[in-house]
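For this view, one protein chain was removed and the others were kept in their places.
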Amino acid sequence: MSALKGIFCPNIVPFTQDGRLNEYELRKIVNWLLEKGINGLYPNGSTGEFTRLSFEERLRVVEVIADEANGRAPILAGAAEANIEQVLKAAAHYADLGCQAISVTGPYFFKVSAESIEHYFRELARQSPIDIILYNIPQFSNEIPVEVIRRLALDCPRIAGVKDSSRDLPRFLNTLNQVKSQRPDFTCLIGCEEILFPALMMGADGGTIASSGVIPEAIVKIYQHFKQGDFEGCKHLQFKILELINAMLVAGNFPEGFRAGVALRGFEPGPSRQPMSPGELASLELVREHMACILADCGHAEAASSCRRCAPSTDRSDVESIVRDVMRTFR
Amino acid sequence: MSALKGIFCPNIVPFTQDGRLNEYELRKIVNWLLEKGINGLYPNGSTGEFTRLSFEERLRVVEVIADEANGRAPILAGAAEANIEQVLKAAAHYADLGCQAISVTGPYFFKVSAESIEHYFRELARQSPIDIILYNIPQFSNEIPVEVIRRLALDCPRIAGVKDSSRDLPRFLNTLNQVKSQRPDFTCLIGCEEILFPALMMGADGGTIASSGVIPEAIVKIYQHFKQGDFEGCKHLQFKILELINAMLVAGNFPEGFRAGVALRGFEPGPSRQPMSPGELASLELVREHMACILADCGHAEAASSCRRCAPSTDRSDVESIVRDVMRTFR
Amino acid sequence: MSALKGIFCPNIVPFTQDGRLNEYELRKIVNWLLEKGINGLYPNGSTGEFTRLSFEERLRVVEVIADEANGRAPILAGAAEANIEQVLKAAAHYADLGCQAISVTGPYFFKVSAESIEHYFRELARQSPIDIILYNIPQFSNEIPVEVIRRLALDCPRIAGVKDSSRDLPRFLNTLNQVKSQRPDFTCLIGCEEILFPALMMGADGGTIASSGVIPEAIVKIYQHFKQGDFEGCKHLQFKILELINAMLVAGNFPEGFRAGVALRGFEPGPSRQPMSPGELASLELVREHMACILADCGHAEAASSCRRCAPSTDRSDVESIVRDVMRTFR
Partner (left out) sequence: MSALKGIFCPNIVPFTQDGRLNEYELRKIVNWLLEKGINGLYPNGSTGEFTRLSFEERLRVVEVIADEANGRAPILAGAAEANIEQVLKAAAHYADLGCQAISVTGPYFFKVSAESIEHYFRELARQSPIDIILYNIPQFSNEIPVEVIRRLALDCPRIAGVKDSSRDLPRFLNTLNQVKSQRPDFTCLIGCEEILFPALMMGADGGTIASSGVIPEAIVKIYQHFKQGDFEGCKHLQFKILELINAMLVAGNFPEGFRAGVALRGFEPGPSRQPMSPGELASLELVREHMACILADCGHAEAASSCRRCAPSTDRSDVESIVRDVMRTFR
């Protein structure tokens, strides 16, 4: 009986100015997300830059979130570690913390055959003390073919679902058709914000939606509209958020745009773990202003102060001064 | 004011045993499609193997179809020719034949910059005597970026729409959001059968759907259900056809599976222009039987005779005899 | 007994101002190439933009070249046509014209299985009146795997060699090791100018080298140095030409840079069949000047007049005037 339904937020990880995990800010973010009605939390996703944290930091992120959430929402904890033993070590800890499931990508860096990927998940399923969600993200790690998902779902009770971030709706529909039809409790989450509503319409249980960390109001509302059968409302909101999503996707290296969005909502994400060049930082600043306008238009007043259109006393020369400021911080 | 709405069928091209264009069979297919309620005809698409025909054959295919259709449905004629002059030569002929528009892919074989692609279409738009539909199919030819489509749509009245076969719904939604919102008469057709209903739901004007040449009944019904607001009916049919689509997509080189499907509906597609090995032909035969079962299950009685489950007098040894037959034809 | 050794030039195709085949200029180019010591001619290669010509134009290009060469050098004629019948039609014509062999790419546009590619070439080999060179260029058309080449080479006398433009030296060495070792008369030509010398060193019979249409002197000399065992000379020249090659590869869409290079040697390639935007033409002009300097440095005096460094009376404001000129031609 699955608790993984609705909108799961793959949170960003805030850092202090000297690059440590900012636990205070992380707790603030978690509270805010829960207040906004997010259905579940999803630490150590790609948005959480799990590959840029140490093993110990990944464990700590989940500890902090589990402590702060304190049972208010289910937690899907990312556990894509270096090898089976490390995954299981993390899994045991996340089970102890009361998480509902772990999410594991196909192996990354090396190319690995579909057969080996299947065997890898069978081994995990055999030993894991907690449910496993297959995390398919072929942009970054080895694809988990639908046929492999089907066999794992039918053979392994511990494999409880899939989170598909491939942006490939035909693939997702085949997953629903070939897997969920055979095992109705198999959770199918879409990991692509642009097609949340179409995926729900076709049978998705919910989504892991990075922009729900920036505009939880709109994303939660799409899900609620859908449950109420208000498809026009869903469609309207789905299109309304596209421009912001596009802005966040092009703003620096992923997930910098999403971290900038979180900043516009009043939090302090702090410096990035993946440094950018001065020129890229200046570009990001311009995108950030554009995002501020969109957010202000959506009624998020806290963003208005960063929006030059909404804060009319500033003028175009300020853009240059911002660029200059950014450049100066780099000697 | 656009006539390009609903389901357009990108027909296969039937050949005679000695490899000529089989005009008699093509006329039979066109009539059948129109009787089944197809909204428009789409010769010289990828399903029509336009790159495997000669220039003269491509012109002839449209002539035959225009003659047989005789105004019963609009024609979107594929005109992706070797260079601008050849495209315009074909366009003039298709205009004379009464076609509604031509469809043109981005240049293929060579990689071409987005700027050059835009300039190429501007040149075509300036000179074409007939409306142009941009045909985006990045699997086979240079992608036409959404931003390029937007500029062309806003600047060039002759560019009347896009047919997107990229299988990329996020991209299609961005097209609707950035282009159709600015120019409502811009036709947006989805070219991916697995997501016909989701695309309609989000605002597509229709689709160019290869499987509508095999199961026009189901594809037309999805469109009709959608117009009537019967979304459950759409969803049910969309899932129902997935298995057949998958079978057709894996059956030999594209579009062999679709040609096999047309054969199961009682037509003679004849030999392929792209030869396959004996082993591949034997595999195709097995897929064809599987397709026959699916089609017979869908109530298409003419397919039942090719379905071993439905035609119980045959048995498994027949498979071997078929394989042997196929092998024999190759000495 | 193979005539396909040494440097084959895949010529560009010159056009008149109104876009026709410029036969007069083509004859001039052929004569010049033969005077410079090119070992063979290779019409209808990618540099010859075969996909942008009509079938009739492709035949005509070979006719003109065969007539002008008049037996002075072997001709490898590109014959990658729309289907087997068209390839054979072209092959028969090229055989009548006295060409040594045809060159055929794997099928393009559609993805085709390795098995079907093999079968396709077996059919061609069975029927062709002239030797066939397999043209592997996976950037633009379906790859012909080494294993397929091996089987074709061992089974089909008509398959006389391979021209590999994949830029993949490990692949080329495997071809030499698995195919040429079994059939020593199998011609192995490298189609990548940056690695001509390393490929010769490892056993290539020669190369089809696009830059031999621009700097035949240097390319022929690399081959001659190699035959004489002057490896330091080869290495020196190989590095010397790299900057020019890079400039030609980035100058507009391929093969515009090579067409610009031919112009700098005193010929009139005429307007491109693939139009470029005004901005791209202005950029191309700047690259062309840079190429002129390199060519002038190499002692090709005819290029000096286009080189601002070598022609000191001009100054930087001329660049702007050139850009303005280019812009003006586009209204």
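Each chain gets a letter, A, B and C, in the order it is written, and its residues are counted from 1.
Everything below uses one rule, namely that a residue touches a chain if its C-beta (ideal position, glycine included) is under 8 Å from a C-beta of that chain, and two chains touch if they have at least 3 such contacts.
Only a predicted model underlies this, so the values are computations on that prediction, with no experimental measurement involved.
Engineer: In the complete complex, the chain left out here touches which of the visible ones?
Structural biologist: Even though it is not drawn, that chain still touches A, C.
Engineer: Decide which residue listed in A:N31, A:N70 or A:N83 touches the omitted chain of the complex.
Structural biologist: A:N83
Engineer: Which residue, C:G19, C:G98 or C:P198, contacts the hidden chain when the whole complex is considered?
Structural biologist: Residue touching the chain left out of view: C:P198.
Engineer: Pick out the residues on chain A that sit against the missing chain.
Structural biologist: 19, 46, 49, 51-55, 82-86, 107-113, 115-116, 118-120, 123, 139-141, 252-254, 273-277, 279-280
Engineer: I need the residue numbers on chain C that touch the omitted chain, in ascending order.
Structural biologist: 167-170, 173-174, 176-177, 181, 192, 194-195, 197-198, 201-203, 231, 235, 238-239, 242-243, 246
In this text, only the chains that are shown with their structure count from here on.
Engineer: Which of the chain pairs holds the record for C-beta pairs in contact?
Structural biologist: Ranked by C-beta contact count, first place goes to B-C.
Engineer: Could you tell me the distance, in whole angstrom, between the mean C-alpha positions of chain B and chain C?
Structural biologist: Here chain B and chain C have centroids separated by 35 Å.
Engineer: I'd like to verify one number: the distance from the centre of chain A to the centre of chain C, where each centre is the average of its C-alpha atoms, in whole angstrom.
Structural biologist: Going by mean C-alpha positions, chain A sits 49 Å from chain C.
Engineer: Where in chain B do residues touch two or more of the other chains?
Structural biologist: There are none in chain B.
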